[in-house]
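The block underneath contains the structure these notes are about, expressed in structure tokens.
Partial view: only certain chains, each at its native spot in the assembly.
Note that the chains take the letters A and B in the order they are written out, and that residue 1 is the start of every chain.
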């Protein structure tokens, strides 16, 4: 069981989320059982749709300001109002590197275990229906249980 | 000894420091011996008071610009001059999530081992009297010694 890989995806930045998925899909392709624990800003990477109803005012504001899905994530540096992430996507396409959306689907095909942080969902007012299918809801204990059995654990 | 958990708290951002403490207290509650190594900006999380005397000009400038204690940390994203972190604290309180101050005290109660980076203290001109009680001063070797015995080591 020692060849598990467990990642905390805390960041919601395009470049860091991409790094997480490249590590995750790489490790899964090499035969490891991989866990990705999405928390805080990282939850934007597994959003499917945005539902404003039932949210309070502050939750609506937060929802409004956060990226709508994995294709809308900003670069951590030089985003320049979206120009940086647009340029990066162009460069990736030109070099035939998989897009974030493709990496996400690859991770799903490789049966990477997606866990979303219960506490972050509560605080930010995110409902499970807003997330992509097949995501497990869990707390820090779920992550730590997996990480204790992992050879590689990283915080991204 | 293999169930130790060792974290480097490099970031001084409210959200990342919170993630560190949630991991630390979670692991300690599950029975692991946990080390938190505070370095660079992360030292703001264990500051008690600010002493300007004995500091040089550049150290004073740095001290003036850095958060005064764990309650003053900014959000890593959308801080908007403090409005973001204020909103996050409101949302956390509403959902009855422990505040950073409470998480810190929980970590102390659970006997999490706090180590502060000697080199960062030297460079930034921070005196041990400015930090909360019960913190051990150490270098990277202290951290690595613990991390070598840890099942989980992460850089936050």
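Quick notes on this structure:
Criterion: a residue touches a chain if its C-beta (ideal position, glycine included) is under 8 Å from a C-beta of that chain, and two chains touch if they have at least 3 such contacts.
Predicted model, so just to flag it, every value in this text is computed and none were measured.
Here 2 identical chains are displayed in place, and the whole complex they belong to in this file is assembled from 3 copies in total.
Note that in this section only the chains that are shown with their structure count from here on.
Distance between chain centres (mean CA atoms), subunit A to subunit B: 25 Å.
Contacts from subunit A toward subunit B in the complex involve residues 8, 10, 12, 39-41, 56, 58-59, 61-62, 65, 119, 122-125, 139-141, 143-144, 147-148, 150, 153-155. Subunit B meets subunit A in the complex at residues 3, 5, 15-16, 19, 22-23, 26-27, 30, 32, 76-78, 87-88, 90-92, 94-95, 97, 151-156.
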